[in-house]
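For reference, the structure is listed below as structure tokens.
For this view, one protein chain was removed and the others were kept in their places.
A, B, C, D and E are the chain letters, set down in written order, and residue numbers restart from 1 in every chain.
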Amino acid sequence: MNITEAIAQSGPDLNPFLCRAMVEMAPKEDLGRGGDITSEAMIDPEKKSKARLVLREAGIVAGLPAALRAFELLDPNIEVKLHLYDGQRGESGQTLAELEGSARALLTAERTALNLLGHLSGIATLTRLFVDLVSHTRAEITDTRKTLPLYRALQKYAVRCGGAKNHRLGLDDAVMLKDNHVALAGSFAAAVERIKSRIGHTVKIEVEVDTLVQLKEVLHLPVDIVLLDNMSLEELTKAVELNQGKKILEASGGVNESTVEKIAETGVHIISVGALTHSVNNLDVALDMIGPLL
Amino acid sequence: MNITEAIAQSGPDLNPFLCRAMVEMAPKEDLGRGGDITSEAMIDPEKKSKARLVLREAGIVAGLPAALRAFELLDPNIEVKLHLYDGQRGESGQTLAELEGSARALLTAERTALNLLGHLSGIATLTRLFVDLVSHTRAEITDTRKTLPLYRALQKYAVRCGGAKNHRLGLDDAVMLKDNHVALAGSFAAAVERIKSRIGHTVKIEVEVDTLVQLKEVLHLPVDIVLLDNMSLEELTKAVELNQGKKILEASGGVNESTVEKIAETGVHIISVGALTHSVNNLDVALDMIGPLL
Amino acid sequence: MNITEAIAQSGPDLNPFLCRAMVEMAPKEDLGRGGDITSEAMIDPEKKSKARLVLREAGIVAGLPAALRAFELLDPNIEVKLHLYDGQRGESGQTLAELEGSARALLTAERTALNLLGHLSGIATLTRLFVDLVSHTRAEITDTRKTLPLYRALQKYAVRCGGAKNHRLGLDDAVMLKDNHVALAGSFAAAVERIKSRIGHTVKIEVEVDTLVQLKEVLHLPVDIVLLDNMSLEELTKAVELNQGKKILEASGGVNESTVEKIAETGVHIISVGALTHSVNNLDVALDMIGPLL
Amino acid sequence: MNITEAIAQSGPDLNPFLCRAMVEMAPKEDLGRGGDITSEAMIDPEKKSKARLVLREAGIVAGLPAALRAFELLDPNIEVKLHLYDGQRGESGQTLAELEGSARALLTAERTALNLLGHLSGIATLTRLFVDLVSHTRAEITDTRKTLPLYRALQKYAVRCGGAKNHRLGLDDAVMLKDNHVALAGSFAAAVERIKSRIGHTVKIEVEVDTLVQLKEVLHLPVDIVLLDNMSLEELTKAVELNQGKKILEASGGVNESTVEKIAETGVHIISVGALTHSVNNLDVALDMIGPLL
Amino acid sequence: MNITEAIAQSGPDLNPFLCRAMVEMAPKEDLGRGGDITSEAMIDPEKKSKARLVLREAGIVAGLPAALRAFELLDPNIEVKLHLYDGQRGESGQTLAELEGSARALLTAERTALNLLGHLSGIATLTRLFVDLVSHTRAEITDTRKTLPLYRALQKYAVRCGGAKNHRLGLDDAVMLKDNHVALAGSFAAAVERIKSRIGHTVKIEVEVDTLVQLKEVLHLPVDIVLLDNMSLEELTKAVELNQGKKILEASGGVNESTVEKIAETGVHIISVGALTHSVNNLDVALDMIGPLL
Partner (left out) sequence: MNITEAIAQSGPDLNPFLCRAMVEMAPKEDLGRGGDITSEAMIDPEKKSKARLVLREAGIVAGLPAALRAFELLDPNIEVKLHLYDGQRGESGQTLAELEGSARALLTAERTALNLLGHLSGIATLTRLFVDLVSHTRAEITDTRKTLPLYRALQKYAVRCGGAKNHRLGLDDAVMLKDNHVALAGSFAAAVERIKSRIGHTVKIEVEVDTLVQLKEVLHLPVDIVLLDNMSLEELTKAVELNQGKKILEASGGVNESTVEKIAETGVHIISVGALTHSVNNLDVALDMIGPLL
């Protein structure tokens, strides 16, 4: 299929307009002021070639639309055959997609495409690890706002590909009352009253608490979510008991691959994990040219 | 000092114009269409506050200008006292800088600033690890083009902060002849001849070889650097012998914290490490508010 | 005070970074390729002047930061004395702010500033009318997504200045299930189940219903808000009874100055009004030069 | 026809490049960082659908290219059948265009497209009202610079669709000498002399006068247009007599639907009306999905 | 004075907002992804320096605000002492301005600043040559639309600095009827009638004619300017006679330093010269560092 269509199909949960806009200028950075001086000297502009995006290690794929967008910017007429889609698991050696188009375009966009695909697949793969670790509980894994500036939308998309859910997208789509806000207002009750008078009916309110005493204070206030920050497993268990299903309870702080299972077993609803987006190992993906240039 | 000056001083090796331009739109992503709805509801616009950027773990600092730029965009009148500079090592608990300005601005820009600072310091810290591992040899560590699109300049800057050097910045500032190019030209000699006829006198030529046979073919050609790709330690040692100081020899492939020392000891000049920028653990940095809001 | 500070102070609920970014290019449109050819020919660049932003009719002020931003772009050293703030009511003839700076800058930015201020104050004034009409009920007025492209944030801000609240900011911060979505899923229950499995815990779900039968179907599903679309007053009253406080009920359709009071008296929680942003009369604001140019 | 062609055909007087560039980022605002979370969860990416742009009230159509551009950005392969063109009158219930393409794209772009089309058609419809009121006279209706920043070109285009003409496009394409300029120069004659020495031969000069005395002073000067500001009907009639066809006479101030006819009958050539663009009622346009999704 | 003020003062006829916006990204191109690697390695960021912009040959200065803007972007705190202003003549060796600020900033912005200043001064100097050659006649020199894309405003500004006037700024601020348009309409009269029915009262109409026969046809039509394209001196003289002062007559085609005087002496009002902007010799300007770095 044509590469524009492949961008829309390969990531069913990523709006293709957003993807196209976000990756608009990516190749510019690599091309600088001179272009790909090696390929432009060595390969004639009319040469065509075939290539394969291949996994060099197993993982969850995320970012195919972004990677394809990088190729599309260099040659809008590339033809694509998709073998895997974002959100699916691939094994080492598996082909994600086959591409056919301008040989120069394939070589020039290669690194940009792989950098996007490797990073986003790394996030999805790490996310799936956390999701699998808590799958025997009711807890859901979410990301945080610890994303790289300009990558909020793409990194949160990769988290969704990994099977987890998104926490708020930014500072404007949910309220998060923290210690400074509460201190300024004088009490949790005063803080919540003030914020309720300002925000619309589509916005949820989350309050951060550090202790069970604070939790009790908050449980009878009109808030939707309570963030239990850096609590011990005992405190989390106690918090779930105290809550009696009234609020959505979210645990955060000290969450890693060793601790997440126990945290989930306390009965909290949500576990938010900064590492999903801020400490990522690239998934190894390669572009293999197939046969001679045409 | 004023925050604009602090941006220029805190990263002596980062052009402040480039830094300002690159971080221009970062807070937009977090503010979305509604702004920081929590802080804007809870804190009066004229409130002032003091805060401290503090390391929560030891590492090499990188990205202070970028982090300060995020704050500057929210309040251009913040005053800054710098305690550490990019490229220096800080211990856990150490203060990097003190800030005083609009309380809203400090809270609103906090996450954007920390996301930048944590990521870039993570790169610098990892880089220093590699640099230290080879410090008893003549080998130099460099980065690669495996950077996140739009972060090429900042990530390569962080590598410099970590004490390593930059490989080429993009596709246009050095030639890299790979297997496809050589195959098209027919031979290494033909490929080098063709590229020499096109490029200017300020551009270096690097050729990738996989075998010692190829290396020998290349050693008498007018190229500057030979990339020894995925060679064993024995091959690398042999390559250094064959080279007799004629070319700059660069090793790549399979480089990690366990292997880099041995690779360096073969006598190669350069070791390029993709992981420096593509697989990074965030360095834990926090913003601590000091005292009550004013 | 300096105009940059005045931008932050004059609109306590508008993030100054967002405002500055949104108005960044506004004067460009009026200046075109030649600049203000009249003022540049007739007034020397070093001339200073004083001017006053004055209401020509009574209304609620909104958009002072945006208007001041237009002036700041022409002369960053203008001094401002604020008399009224966004969200306050002003009478005809009342001075909003006094400005002193480059005479050219004041005249050149005048129209851009007034166009912004008049439009946004028009929204706030209309909004206050609706808010006042329902103030004896528990109903809250909100806006809709019927905003002019590129003006979503500013127009929604003006609605807040008028005393109403914002509905969702865009397609990504709350779910709105409409007839097409429900038809595709097969039933309200199936639609809600599908969406619940995808979205995070900070996102509210709203479902649109046209009939009381549909309402009953929805009341026991895990949704937060029910949109009662184009219902008669009788139906709305009945809907409030059926609801028994379970969901947030929102009325929309056919809302205008004549009907809003009765709709509010049915007991619905929210009334969303497209006209607040899509059919606005400019509030008449003028810039009066004071005394001779200096 | 393909949607790109439909953009060019549906608005014969709007340059398609300008239109495409102006609407480039419009959907971004609605999609935010998460996209259309409802449609992306509920509708598969390969679903196709048909829809109809329909007038819900009678009026003059304007903005079809802009609305189509919003759809094109979400799906460049939409097919369009045009029933009406910009500048034509449509009755309530009439179909403007039929669209067939990605179901997601149609639903996601719907609001952006309608917001543009409703606003611009509102301008055209209001404009036609004024044009019709003066059609028995020689007076022509024009707009002013009272347009919403970033909408100058589109709003002025809508005025043309309504059958009126454009006043100057900005500060650089015609001279407008006002009281401040004249005061600085010392006299009308001195002001005109100064400006004549600066501007090129393609630029017209307009001078604003408040009284008949001023008019007389100006009539023998080399200016093209005289703006008669806020004059009574008697003064306007007198002005036309005094003029004896020498200058283009433009009336402004206090122009509304009740007054415009009498003003036109005084014999002035031009009546400029700020309300055409600054106080607009949206024309009600809807997108109706046709049949089931495919 | 501060450099921001110097930008406004040094070019009295250039709107400083336009200038700042146009030069916003210029240094980015020279800095690329790595910055000024030489200066950043060799000069400490806190070093200050003084420098002088000096003419290396005599000419008319144009572009000081643009050049200063380049410096301002690198260091907003540079202090400037202006010796000459745009539009003035300077002799070889004369100092245009003295600058004091960050040594790095001065060296890094040097080339960008000089490239702008040299090019624009080259235009102004060439323009003055033409203006002087026709100063004994009533003819005025104007530019054309033969400007480098993205430089329309700056190049036309430089023409004004040289003492000539601007022709239309673009395709939208004056009508130019050429052979193709006339052929489509069927006759000059039909073409003019059609265009008159579309354009506003502030827009002038220019018609291109190649022969005196065509001129006669056009003289009684309601057009403002007649372009006499590529006519001989005899034809031009005859055209002036035929015109009897009715229209503004503009000569174009084959205008150069040898021919312009004779053309002007035919009595035409306007001579438009493409070479003013399309074939420009850089004026030699240098930046001399003064004394040692501080």
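Simple rule for what comes next: a residue touches a chain if its C-beta (ideal position, glycine included) is under 8 Å from a C-beta of that chain, and two chains touch if they have at least 3 such contacts.
Since the model is a prediction, treat every value here as computed from it, not as a measurement.
**Q** Which of the visible chains would the unseen chain be in contact with across the whole complex?
**A** Among the chains that are shown, those touched by the missing chain are A, B, C, D, E.
**Q** If I consider the whole complex, including the chain that's not displayed, which of E:Ser102, E:Thr147 or E:Gln214 touches that chain?
**A** Missing-chain contact among the listed residues: E:Thr147.
**Q** Decide which residue listed in B:Arg56, B:Arg89 or B:Lys165 touches the omitted chain of the complex.
**A** Residue touching the chain left out of view: B:Lys165.
**Q** Touching the absent chain in the whole complex: find that residue among B:Ala174, B:Val192 or B:Met289.
**A** Within the whole complex, the residue contacting the unshown chain is B:Ala174.
**Q** Who touches the missing chain here, E:Gly11, E:Gly32 or E:Pro65?
**A** The one listed residue touching the chain not shown is E:Gly32.
**Q** Contacts of chain A with the missing chain: which residues?
**A** 25, 27-28, 31-36, 40-41, 44-46, 73-77, 102, 108
**Q** Could you list which residues of chain C touch the chain missing from the display?
**A** Touching the missing chain: residues 29, 32-33.
**Q** Identify the residues of chain D touching the omitted chain, counting contacts across the whole complex.
**A** Within chain D, the residues touching the omitted chain are 4-5, 8-9, 12-18, 21, 152-153, 156, 166, 169-170, 173.
Following the convention adopted for this analysis, only the chains that are shown with their structure count from here on.
**Q** Comparing the two chain pairs, does C-E have more C-beta contacts than B-D, or is it the other way round?
**A** C-E
**Q** Validating interface symmetry: for the copies chain A and chain C, is the fraction of residue numbers used by both over half? Same or different.
**A** same
**Q** Can you check how far apart chain B and chain E are, centre to centre, with Cα atoms defining each centre and the answer in Å?
**A** That gives a centre separation of 43 Å.
**Q** Can you compute the centre-to-centre distance for chain D and chain E, using the mean CA position of each chain? Integer Å is fine.
**A** Spacing between the chain centres: roughly 32 Å.
**Q** Just how far, in Å, is the C-alpha centre of chain E from the one of chain A?
**A** Their C-alpha centroids are separated by 50 Å.
**Q** Out of chain C, which residues touch more than one other chain, so two or more?
**A** 13, 25, 31-36, 41, 108, 152-153, 166, 169-170, 172-173, 198-199, 203
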